[in-house]
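Heads up, one of the protein chains got dropped from this complex, but the rest are sitting where they should.
To keep things simple, chains are lettered A and B as they appear, and every chain counts its residues starting from 1.
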(Lines give C-alpha, C1' and ligand atoms only; values in the text may rest on other atoms or scores of the structure.)
Protein backbone atom coordinates (compact mmCIF):
# COMPACT_ATOMS: atom_id res chain seq x y z
CA UNK A 1 0.00 0.00 0.00
CA UNK A 2 1.47 3.39 -0.83
CA UNK A 3 2.27 5.90 1.89
CA UNK A 4 -0.50 8.36 1.06
CA UNK A 5 -3.12 5.66 1.21
CA UNK A 6 -1.71 4.32 4.48
CA UNK A 7 -1.80 7.78 6.06
CA UNK A 8 -5.36 8.41 4.92
CA UNK A 9 -6.42 5.20 6.61
CA UNK A 10 -4.41 5.92 9.79
CA UNK A 11 -6.10 9.30 10.12
CA UNK A 12 -9.54 7.82 9.63
CA UNK A 13 -9.24 4.54 11.56
CA UNK A 14 -6.85 5.61 14.33
CA UNK A 15 -5.69 2.05 15.03
CA UNK A 16 -4.08 1.11 18.32
CA UNK A 17 -0.37 0.23 18.07
CA UNK A 18 0.99 -1.71 21.03
CA UNK A 19 4.66 -1.14 21.83
CA UNK A 20 6.86 -3.27 24.03
CA UNK A 21 9.78 -0.91 23.97
CA UNK A 22 12.69 0.50 25.94
CA UNK A 23 12.55 3.21 28.61
CA UNK A 24 15.20 5.34 26.87
CA UNK A 25 13.29 6.43 23.78
CA UNK A 26 9.75 5.44 24.70
CA UNK A 27 8.42 8.99 24.74
CA UNK A 28 9.65 9.70 21.22
CA UNK A 29 8.24 6.35 20.06
CA UNK A 30 4.84 7.18 21.54
CA UNK A 31 4.77 10.68 20.08
CA UNK A 32 5.91 9.46 16.65
CA UNK A 33 3.10 6.92 16.71
CA UNK A 34 0.57 9.60 17.59
CA UNK A 35 1.94 11.91 14.90
CA UNK A 36 1.09 9.36 12.18
CA UNK A 37 -2.54 9.25 13.33
CA UNK A 38 -2.30 5.93 15.18
CA UNK A 39 -2.79 5.60 18.96
CA UNK A 40 0.13 4.28 21.02
CA UNK A 41 -0.14 2.05 24.07
CA UNK A 42 2.84 0.79 26.10
CA UNK A 43 1.45 -1.88 28.44
CA UNK A 44 4.15 -4.43 29.33
CA UNK A 45 2.84 -6.37 32.35
CA UNK A 46 2.40 -10.12 31.86
CA UNK A 47 -0.96 -9.58 33.57
CA UNK A 48 -2.26 -7.70 30.54
CA UNK A 49 -0.07 -7.90 27.44
CA UNK A 50 -2.17 -10.57 25.75
CA UNK A 51 -5.45 -8.82 26.43
CA UNK A 52 -4.03 -5.47 25.33
CA UNK A 53 -2.49 -6.72 22.11
CA UNK A 54 -5.79 -8.36 21.22
CA UNK A 55 -7.29 -4.86 20.98
CA UNK A 56 -4.40 -3.53 18.89
CA UNK A 57 -3.86 -3.46 15.13
CA UNK A 58 -0.08 -3.94 15.32
CA UNK A 59 2.55 -4.91 17.88
CA UNK A 60 6.08 -3.45 17.90
CA UNK A 61 8.72 -5.33 19.90
CA UNK A 62 11.82 -3.20 20.53
CA UNK A 63 14.72 -4.75 22.45
CA UNK A 64 16.38 -1.47 23.50
CA UNK A 65 16.28 -2.30 27.19
CA UNK A 66 15.25 -5.76 28.18
CA UNK A 67 15.50 -8.34 30.91
CA UNK A 68 14.02 -11.75 31.54
CA UNK A 69 10.54 -10.50 32.50
CA UNK A 70 10.37 -8.29 29.41
CA UNK A 71 11.31 -11.16 27.13
CA UNK A 72 8.49 -13.24 28.63
CA UNK A 73 6.03 -10.39 28.01
CA UNK A 74 7.30 -10.10 24.43
CA UNK A 75 6.78 -13.80 23.78
CA UNK A 76 3.28 -13.77 25.30
CA UNK A 77 2.21 -10.70 23.34
CA UNK A 78 3.81 -11.86 20.11
CA UNK A 79 2.15 -15.28 20.20
CA UNK A 80 -1.24 -13.77 20.93
CA UNK A 81 -0.79 -11.31 18.06
CA UNK A 82 0.10 -14.23 15.78
CA UNK A 83 -3.00 -16.14 16.86
CA UNK A 84 -5.13 -13.13 15.90
CA UNK A 85 -3.34 -12.24 12.69
CA UNK A 86 -2.11 -8.91 14.05
CA UNK A 87 1.20 -7.91 12.40
CA UNK A 88 4.25 -7.97 14.67
CA UNK A 89 7.37 -5.86 14.02
CA UNK A 90 10.78 -6.51 15.60
CA UNK A 91 13.52 -3.96 16.26
CA UNK A 92 16.47 -6.08 17.46
CA UNK A 93 18.26 -3.19 19.20
CA UNK A 94 21.86 -4.04 19.98
CA UNK A 95 21.76 -7.54 18.43
CA UNK A 96 25.38 -8.60 18.33
CA UNK A 97 26.47 -6.42 21.24
CA UNK A 98 26.07 -9.07 23.94
CA UNK A 99 25.14 -12.75 24.01
CA UNK A 100 21.79 -11.81 25.60
CA UNK A 101 21.05 -9.41 22.74
CA UNK A 102 22.05 -11.96 20.13
CA UNK A 103 20.13 -14.87 21.64
CA UNK A 104 16.96 -12.92 22.43
CA UNK A 105 16.06 -12.09 18.80
CA UNK A 106 16.84 -15.69 17.89
CA UNK A 107 14.35 -16.85 20.49
CA UNK A 108 11.77 -14.27 19.47
CA UNK A 109 12.19 -15.17 15.80
CA UNK A 110 11.75 -18.86 16.59
CA UNK A 111 8.60 -18.40 18.69
CA UNK A 112 6.89 -15.49 16.92
CA UNK A 113 6.13 -14.89 13.27
CA UNK A 114 7.17 -11.33 12.38
CA UNK A 115 5.67 -9.25 9.59
CA UNK A 116 8.86 -7.18 9.40
CA UNK A 117 12.20 -6.79 11.13
CA UNK A 118 13.84 -3.34 11.23
CA UNK A 119 17.29 -2.50 12.57
CA UNK A 120 20.55 -0.81 11.75
CA UNK A 121 23.12 -2.42 9.47
CA UNK A 122 25.03 -4.02 12.34
CA UNK A 123 21.96 -5.52 13.95
CA UNK A 124 20.57 -6.86 10.69
CA UNK A 125 23.99 -8.24 9.76
CA UNK A 126 23.98 -10.12 13.05
CA UNK A 127 20.57 -11.63 12.26
CA UNK A 128 21.78 -12.49 8.76
CA UNK A 129 24.74 -14.37 10.17
CA UNK A 130 27.18 -11.85 8.68
CA UNK A 131 30.11 -10.33 10.54
CA UNK A 132 29.04 -7.06 12.14
CA UNK A 133 30.61 -4.32 14.14
CA UNK A 134 28.24 -3.16 16.84
CA UNK A 135 29.23 -0.79 19.64
CA UNK A 136 26.53 -0.92 22.30
CA UNK A 137 23.39 -0.22 20.30
CA UNK A 138 25.15 1.63 17.48
CA UNK A 139 26.22 0.12 14.20
CA UNK A 140 29.75 1.00 13.17
CA UNK A 141 29.79 0.60 9.42
CA UNK A 142 28.41 -2.52 7.73
CA UNK A 143 26.77 -3.12 4.36
CA UNK A 144 23.07 -2.38 4.89
CA UNK A 145 22.04 -3.58 1.45
CA UNK A 146 23.68 -6.95 1.74
CA UNK A 147 22.47 -7.32 5.32
CA UNK A 148 18.84 -6.67 4.37
CA UNK A 149 18.98 -9.05 1.43
CA UNK A 150 20.64 -11.90 3.33
CA UNK A 151 18.48 -11.49 6.43
CA UNK A 152 15.28 -11.44 4.36
CA UNK A 153 16.25 -14.69 2.70
CA UNK A 154 17.31 -16.27 5.98
CA UNK A 155 14.31 -15.14 8.03
CA UNK A 156 11.71 -15.41 5.29
CA UNK A 157 10.14 -12.05 6.08
CA UNK A 158 10.49 -8.38 5.21
CA UNK A 159 13.70 -6.91 6.59
CA UNK A 160 14.80 -3.28 6.71
CA UNK A 161 18.39 -2.26 7.39
CA UNK A 162 18.60 1.46 8.09
CA UNK A 163 21.54 3.75 7.52
CA UNK A 164 22.46 6.64 5.27
CA UNK A 165 20.33 4.81 2.71
CA UNK A 166 17.75 2.36 4.09
CA UNK A 167 17.31 -0.98 2.32
CA UNK A 168 14.15 -3.04 2.51
CA UNK A 169 13.93 -6.57 1.17
CA UNK A 170 11.32 -9.30 1.32
CA UNK A 171 13.40 -11.90 -0.49
CA UNK A 172 11.86 -11.04 -3.84
CA UNK A 173 12.03 -7.28 -4.05
CA UNK A 174 14.63 -4.84 -2.81
CA UNK A 175 13.97 -1.14 -2.18
CA UNK A 176 16.39 1.65 -1.41
CA UNK A 177 15.02 4.59 0.57
CA UNK A 178 17.00 7.74 -0.07
CA UNK A 179 15.11 10.10 2.25
CA UNK A 180 16.78 11.11 5.48
CA UNK A 181 19.18 13.57 7.07
CA UNK A 182 22.41 13.20 9.08
CA UNK A 183 20.83 14.89 12.13
CA UNK A 184 18.68 11.76 12.53
CA UNK A 185 21.83 9.92 13.61
CA UNK A 186 22.62 12.58 16.17
CA UNK A 187 19.56 12.03 18.36
CA UNK A 188 18.85 8.98 20.46
CA UNK A 189 15.83 7.05 19.25
CA UNK A 190 15.47 7.91 15.59
CA UNK A 191 15.85 4.20 14.81
CA UNK A 192 13.24 3.26 17.40
CA UNK A 193 10.89 5.94 16.08
CA UNK A 194 11.31 4.81 12.47
CA UNK A 195 10.41 1.26 13.51
CA UNK A 196 7.40 2.68 15.34
CA UNK A 197 6.26 4.32 12.10
CA UNK A 198 6.71 0.97 10.35
CA UNK A 199 4.43 -0.49 13.03
CA UNK A 200 1.80 2.17 12.35
CA UNK A 201 1.95 1.48 8.62
CA UNK A 202 1.67 -2.24 9.27
CA UNK A 203 -1.45 -1.63 11.37
CA UNK A 204 -3.36 -0.70 8.23
CA UNK A 205 -1.13 -1.91 5.39
CA UNK A 206 0.63 -5.01 6.70
CA UNK A 207 4.35 -5.74 6.54
CA UNK A 208 4.96 -5.89 2.79
CA UNK A 209 8.25 -4.49 1.57
CA UNK A 210 6.63 -1.61 -0.29
CA UNK A 211 4.65 -0.54 2.79
CA UNK A 212 7.74 -0.77 5.01
CA UNK A 213 9.78 1.23 2.52
CA UNK A 214 7.02 3.85 2.43
CA UNK A 215 7.11 4.16 6.23
CA UNK A 216 10.87 4.67 6.26
CA UNK A 217 10.65 7.16 3.40
CA UNK A 218 7.99 9.14 5.26
CA UNK A 219 10.13 9.21 8.39
CA UNK A 220 13.22 10.18 6.39
CA UNK A 221 11.28 12.93 4.63
CA UNK A 222 10.18 14.24 8.03
CA UNK A 223 13.85 14.32 9.01
CA UNK A 224 14.73 16.35 5.93
CA UNK A 225 11.97 18.85 6.65
CA UNK A 226 12.89 19.07 10.33
CA UNK A 227 16.55 19.73 9.61
CA UNK A 228 15.68 23.02 7.92
CA UNK A 229 15.91 25.61 10.66
CA UNK A 230 17.20 23.24 13.35
CA UNK A 231 20.18 24.56 15.27
CA UNK A 232 21.35 21.15 16.45
CA UNK A 233 20.12 17.76 17.61
CA UNK A 234 18.14 19.18 20.54
CA UNK A 235 15.87 21.44 18.51
CA UNK A 236 15.79 18.90 15.69
CA UNK A 237 13.85 16.33 17.71
CA UNK A 238 10.67 18.38 18.38
CA UNK A 239 10.80 19.62 14.78
CA UNK A 240 10.94 16.01 13.60
CA UNK A 241 7.62 15.33 15.34
CA UNK A 242 6.16 18.53 13.89
CA UNK A 243 7.25 17.49 10.41
CA UNK A 244 5.93 13.96 10.79
CA UNK A 245 2.55 15.26 11.94
CA UNK A 246 2.41 17.79 9.11
CA UNK A 247 3.20 15.17 6.46
CA UNK A 248 0.69 12.74 7.95
CA UNK A 249 -2.00 15.40 7.91
CA UNK A 250 -1.51 16.11 4.21
CA UNK A 251 -1.07 12.76 2.47
CA UNK A 252 -1.92 14.11 -0.97
CA UNK A 253 1.20 16.26 -0.99
CA UNK A 254 3.41 13.37 -0.05
CA UNK A 255 4.22 11.07 -2.87
CA UNK A 256 6.48 13.24 -5.00
CA UNK A 257 8.73 13.77 -2.01
CA UNK A 258 9.43 10.16 -1.14
CA UNK A 259 12.47 8.76 -2.88
CA UNK A 260 12.17 4.99 -3.02
CA UNK A 261 14.08 3.08 -5.66
CA UNK A 262 13.20 -0.42 -6.79
CA UNK A 263 16.49 -2.30 -7.16
CA UNK A 264 17.40 -5.62 -8.72
CA UNK A 265 17.66 -8.23 -5.98
CA UNK A 266 20.96 -9.85 -6.95
CA UNK B 1 -8.14 27.76 47.33
CA UNK B 2 -7.91 29.83 44.15
CA UNK B 3 -5.16 29.23 41.63
CA UNK B 4 -3.23 32.44 42.29
CA UNK B 5 -3.06 31.73 46.00
CA UNK B 6 -1.99 28.12 45.36
CA UNK B 7 0.82 29.26 43.06
CA UNK B 8 2.06 31.85 45.53
CA UNK B 9 2.32 29.14 48.17
CA UNK B 10 3.98 26.65 45.78
CA UNK B 11 6.65 29.21 44.89
CA UNK B 12 7.30 29.99 48.54
CA UNK B 13 7.04 26.54 50.15
CA UNK B 14 8.38 24.39 47.29
CA UNK B 15 6.64 21.23 48.57
CA UNK B 16 7.79 17.78 47.52
CA UNK B 17 5.35 15.91 45.27
CA UNK B 18 5.94 12.17 45.10
CA UNK B 19 4.94 10.49 41.82
CA UNK B 20 4.46 6.79 41.21
CA UNK B 21 4.05 7.12 37.50
CA UNK B 22 4.70 5.52 34.14
CA UNK B 23 7.99 5.44 32.22
CA UNK B 24 6.39 6.87 29.05
CA UNK B 25 5.58 10.40 30.20
CA UNK B 26 7.57 10.58 33.44
CA UNK B 27 9.91 13.29 32.20
CA UNK B 28 7.06 15.61 31.23
CA UNK B 29 5.37 14.87 34.56
CA UNK B 30 8.52 15.77 36.48
CA UNK B 31 9.12 18.95 34.49
CA UNK B 32 5.48 20.03 34.79
CA UNK B 33 5.74 19.57 38.55
CA UNK B 34 8.90 21.66 38.70
CA UNK B 35 7.32 24.35 36.51
CA UNK B 36 4.58 24.93 39.11
CA UNK B 37 7.19 25.56 41.81
CA UNK B 38 6.87 22.16 43.51
CA UNK B 39 9.71 19.62 43.63
CA UNK B 40 9.13 16.23 41.98
CA UNK B 41 10.47 12.90 43.24
CA UNK B 42 9.86 9.55 41.50
CA UNK B 43 11.03 6.88 43.97
CA UNK B 44 9.14 3.61 43.40
CA UNK B 45 11.08 0.90 45.28
CA UNK B 46 9.19 -0.91 48.03
CA UNK B 47 12.37 -0.36 50.06
CA UNK B 48 11.68 3.36 50.24
CA UNK B 49 8.24 4.44 49.06
CA UNK B 50 6.80 4.76 52.57
CA UNK B 51 9.74 6.72 53.88
CA UNK B 52 9.80 8.98 50.81
CA UNK B 53 6.10 9.73 50.81
CA UNK B 54 6.33 10.66 54.49
CA UNK B 55 8.54 13.59 53.45
CA UNK B 56 6.20 14.66 50.64
CA UNK B 57 3.21 17.01 50.62
CA UNK B 58 1.24 15.06 48.01
CA UNK B 59 1.34 11.67 46.30
CA UNK B 60 0.28 11.13 42.68
CA UNK B 61 -0.45 7.55 41.59
CA UNK B 62 -0.56 7.19 37.79
CA UNK B 63 -1.30 3.77 36.32
CA UNK B 64 0.16 4.42 32.85
CA UNK B 65 2.52 1.46 32.99
CA UNK B 66 2.15 -0.92 35.85
CA UNK B 67 2.81 -4.45 36.97
CA UNK B 68 2.41 -6.41 40.18
CA UNK B 69 5.41 -4.85 41.94
CA UNK B 70 4.29 -1.34 41.05
CA UNK B 71 0.81 -1.97 42.42
CA UNK B 72 2.33 -3.14 45.71
CA UNK B 73 4.43 0.05 45.89
CA UNK B 74 1.33 2.13 45.15
CA UNK B 75 -0.62 0.48 47.97
CA UNK B 76 2.25 0.89 50.45
CA UNK B 77 2.80 4.54 49.56
CA UNK B 78 -0.92 5.35 49.46
CA UNK B 79 -1.61 3.82 52.87
CA UNK B 80 1.31 5.66 54.45
CA UNK B 81 0.14 8.92 52.89
CA UNK B 82 -3.33 8.29 54.32
CA UNK B 83 -1.89 7.64 57.78
CA UNK B 84 -0.12 11.01 57.62
CA UNK B 85 -2.95 13.00 56.07
CA UNK B 86 -1.00 13.64 52.85
CA UNK B 87 -3.40 14.04 49.90
CA UNK B 88 -3.28 11.24 47.32
CA UNK B 89 -4.34 11.73 43.68
CA UNK B 90 -5.17 8.88 41.28
CA UNK B 91 -4.85 8.91 37.49
CA UNK B 92 -6.45 5.59 36.41
CA UNK B 93 -4.72 5.50 33.00
CA UNK B 94 -6.35 2.98 30.70
CA UNK B 95 -9.06 1.91 33.16
CA UNK B 96 -11.44 -0.16 31.08
CA UNK B 97 -8.85 -1.20 28.51
CA UNK B 98 -7.91 -4.51 30.15
CA UNK B 99 -9.11 -6.45 33.17
CA UNK B 100 -5.84 -5.58 34.97
CA UNK B 101 -6.43 -1.86 34.36
CA UNK B 102 -10.03 -2.09 35.52
CA UNK B 103 -9.34 -4.15 38.64
CA UNK B 104 -6.28 -2.19 39.76
CA UNK B 105 -8.07 1.13 40.37
CA UNK B 106 -10.82 -0.80 42.13
CA UNK B 107 -8.23 -2.28 44.47
CA UNK B 108 -6.47 1.06 44.96
CA UNK B 109 -9.78 2.80 45.64
CA UNK B 110 -10.70 0.16 48.20
CA UNK B 111 -7.38 0.30 50.07
CA UNK B 112 -6.47 3.99 49.76
CA UNK B 113 -8.48 7.13 50.42
CA UNK B 114 -7.96 9.52 47.47
CA UNK B 115 -8.29 13.29 47.66
CA UNK B 116 -9.04 13.40 43.93
CA UNK B 117 -9.27 11.13 40.91
CA UNK B 118 -8.40 12.54 37.44
CA UNK B 119 -8.75 10.76 34.12
CA UNK B 120 -10.19 11.06 30.66
CA UNK B 121 -13.89 10.55 29.97
CA UNK B 122 -13.49 6.86 29.18
CA UNK B 123 -11.47 6.07 32.28
CA UNK B 124 -13.80 8.00 34.58
CA UNK B 125 -16.83 6.39 32.93
CA UNK B 126 -15.30 3.01 33.74
CA UNK B 127 -14.88 3.99 37.40
CA UNK B 128 -18.45 5.32 37.43
CA UNK B 129 -19.77 2.02 36.17
CA UNK B 130 -20.89 3.60 32.90
CA UNK B 131 -20.28 2.12 29.46
CA UNK B 132 -17.05 3.48 28.03
CA UNK B 133 -15.10 3.23 24.85
CA UNK B 134 -11.41 3.06 25.63
CA UNK B 135 -8.74 2.26 23.04
CA UNK B 136 -5.52 1.48 24.86
CA UNK B 137 -5.09 4.52 27.07
CA UNK B 138 -7.17 6.86 24.90
CA UNK B 139 -10.80 7.69 25.43
CA UNK B 140 -12.93 7.51 22.29
CA UNK B 141 -15.86 9.79 22.95
CA UNK B 142 -17.88 9.52 26.19
CA UNK B 143 -19.77 12.08 28.24
CA UNK B 144 -17.19 13.67 30.54
CA UNK B 145 -19.75 15.67 32.50
CA UNK B 146 -21.94 12.72 33.33
CA UNK B 147 -18.88 10.56 34.07
CA UNK B 148 -17.45 13.08 36.55
CA UNK B 149 -20.78 13.52 38.30
CA UNK B 150 -21.56 9.80 38.60
CA UNK B 151 -18.04 8.84 39.63
CA UNK B 152 -17.91 11.55 42.30
CA UNK B 153 -21.14 10.27 43.80
CA UNK B 154 -20.02 6.66 43.58
CA UNK B 155 -16.49 7.19 44.93
CA UNK B 156 -17.32 9.92 47.43
CA UNK B 157 -14.39 12.10 46.41
CA UNK B 158 -13.49 14.82 43.92
CA UNK B 159 -13.40 13.50 40.38
CA UNK B 160 -12.15 15.23 37.22
CA UNK B 161 -12.97 13.96 33.74
CA UNK B 162 -10.84 15.70 31.16
CA UNK B 163 -11.66 16.32 27.53
CA UNK B 164 -12.39 19.27 25.27
CA UNK B 165 -14.05 20.70 28.37
CA UNK B 166 -12.91 19.30 31.72
CA UNK B 167 -15.53 18.60 34.37
CA UNK B 168 -14.78 18.45 38.09
CA UNK B 169 -17.31 17.27 40.65
CA UNK B 170 -17.18 16.53 44.36
CA UNK B 171 -20.74 15.28 44.61
CA UNK B 172 -22.02 18.70 45.66
CA UNK B 173 -20.50 21.10 43.19
CA UNK B 174 -19.75 20.74 39.49
CA UNK B 175 -17.25 22.87 37.60
CA UNK B 176 -16.58 23.10 33.88
CA UNK B 177 -13.08 24.14 32.83
CA UNK B 178 -13.06 25.72 29.40
CA UNK B 179 -9.33 26.39 29.09
CA UNK B 180 -7.32 24.17 26.77
CA UNK B 181 -6.21 23.66 23.18
CA UNK B 182 -6.53 20.76 20.70
CA UNK B 183 -2.72 20.42 20.50
CA UNK B 184 -2.82 19.07 24.06
CA UNK B 185 -4.46 15.93 22.68
CA UNK B 186 -1.75 15.53 20.07
CA UNK B 187 1.12 14.97 22.51
CA UNK B 188 1.57 11.95 24.72
CA UNK B 189 1.29 12.78 28.40
CA UNK B 190 -0.78 15.92 28.58
CA UNK B 191 -3.28 14.00 30.72
CA UNK B 192 -0.52 12.73 33.01
CA UNK B 193 0.95 16.22 33.27
CA UNK B 194 -2.43 17.79 34.10
CA UNK B 195 -2.88 15.25 36.89
CA UNK B 196 0.62 16.12 38.10
CA UNK B 197 -0.42 19.77 38.33
CA UNK B 198 -3.48 18.69 40.31
CA UNK B 199 -1.05 16.91 42.65
CA UNK B 200 1.00 20.07 43.08
CA UNK B 201 -2.12 22.10 43.83
CA UNK B 202 -3.25 19.46 46.32
CA UNK B 203 0.13 19.70 48.08
CA UNK B 204 -0.78 23.15 49.34
CA UNK B 205 -4.53 23.41 48.72
CA UNK B 206 -5.91 19.90 49.18
CA UNK B 207 -8.22 18.05 46.80
CA UNK B 208 -11.33 20.23 46.89
CA UNK B 209 -13.20 20.58 43.61
CA UNK B 210 -12.42 24.28 43.26
CA UNK B 211 -8.69 23.68 43.73
CA UNK B 212 -8.70 20.77 41.26
CA UNK B 213 -10.61 22.88 38.72
CA UNK B 214 -8.07 25.67 39.19
CA UNK B 215 -5.20 23.28 38.48
CA UNK B 216 -6.82 22.05 35.28
CA UNK B 217 -7.64 25.61 34.21
CA UNK B 218 -4.02 26.67 34.78
CA UNK B 219 -2.78 23.74 32.72
CA UNK B 220 -5.33 24.44 29.98
CA UNK B 221 -4.38 28.11 29.93
CA UNK B 222 -0.72 27.09 29.55
CA UNK B 223 -1.80 24.98 26.57
CA UNK B 224 -3.53 27.96 24.98
CA UNK B 225 -0.47 30.15 25.43
CA UNK B 226 1.88 27.42 24.15
CA UNK B 227 -0.18 26.84 21.02
CA UNK B 228 0.56 30.37 19.81
CA UNK B 229 3.65 30.04 17.69
CA UNK B 230 3.88 26.23 17.85
CA UNK B 231 4.41 24.55 14.51
CA UNK B 232 3.08 21.18 15.61
CA UNK B 233 2.97 18.78 18.56
CA UNK B 234 6.77 18.51 18.82
CA UNK B 235 7.46 22.19 19.40
CA UNK B 236 4.24 22.54 21.38
CA UNK B 237 5.50 20.37 24.24
CA UNK B 238 8.53 22.47 25.32
CA UNK B 239 6.43 25.61 24.86
CA UNK B 240 3.80 24.12 27.18
CA UNK B 241 6.41 23.87 29.94
CA UNK B 242 7.57 27.43 29.23
CA UNK B 243 4.00 28.68 29.46
CA UNK B 244 3.29 26.75 32.65
CA UNK B 245 6.44 28.16 34.29
CA UNK B 246 5.60 31.68 33.14
CA UNK B 247 2.06 31.52 34.49
CA UNK B 248 3.27 30.03 37.78
CA UNK B 249 5.82 32.80 38.18
CA UNK B 250 3.20 35.53 37.80
CA UNK B 251 0.13 34.43 39.79
CA UNK B 252 -1.33 37.95 40.00
CA UNK B 253 -1.89 38.02 36.26
CA UNK B 254 -3.65 34.71 36.27
CA UNK B 255 -7.21 34.83 37.44
CA UNK B 256 -8.89 36.71 34.63
CA UNK B 257 -7.55 34.13 32.18
CA UNK B 258 -8.94 31.01 33.82
CA UNK B 259 -12.38 30.07 32.56
CA UNK B 260 -14.10 27.94 35.20
CA UNK B 261 -17.86 27.77 35.27
CA UNK B 262 -19.89 26.73 38.29
CA UNK B 263 -22.67 24.49 36.99
CA UNK B 264 -25.81 23.11 38.58
CA UNK B 265 -25.18 19.53 39.69
CA UNK B 266 -28.29 17.85 38.33
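Everything below uses one rule, namely that contacts are C-beta pairs under 8 Å (C-beta built on N, C-alpha and C of every residue); 3 or more make two chains touch, one makes a residue touch a chain.
If you're wondering where the values come from, they're calculated on a predicted model, not measured in any experiment.
Touching the missing chain, out of B:30, B:89 or B:159, is residue B:30. Interface note: of A:189, A:205, A:220 or A:251, the residue touching the hidden chain in the full complex is A:189.
Looking at B:7, B:39 or B:217, the residue that reaches the missing chain in the full complex is B:39. Residue A:24 is the one among A:24, A:75, A:249 or A:263 that touches the chain missing from this view.
Residues of chain A that touch the chain left out of the display are 22-25, 27-28, 64-68, 94, 97-101, 135-138, 186-189, 231-235, 237-238. In the full complex, the hidden chain is touched by chain B at residues 14, 16, 18, 23, 26-27, 30-31, 34-35, 39-48, 51-52, 55-56, 237-246.
The criterion applied here is as follows: only the chains that are shown with their structure count from here on.
Taking the mean of the C-alpha atoms as each chain's centre, chain A and chain B sit 33 Å apart.
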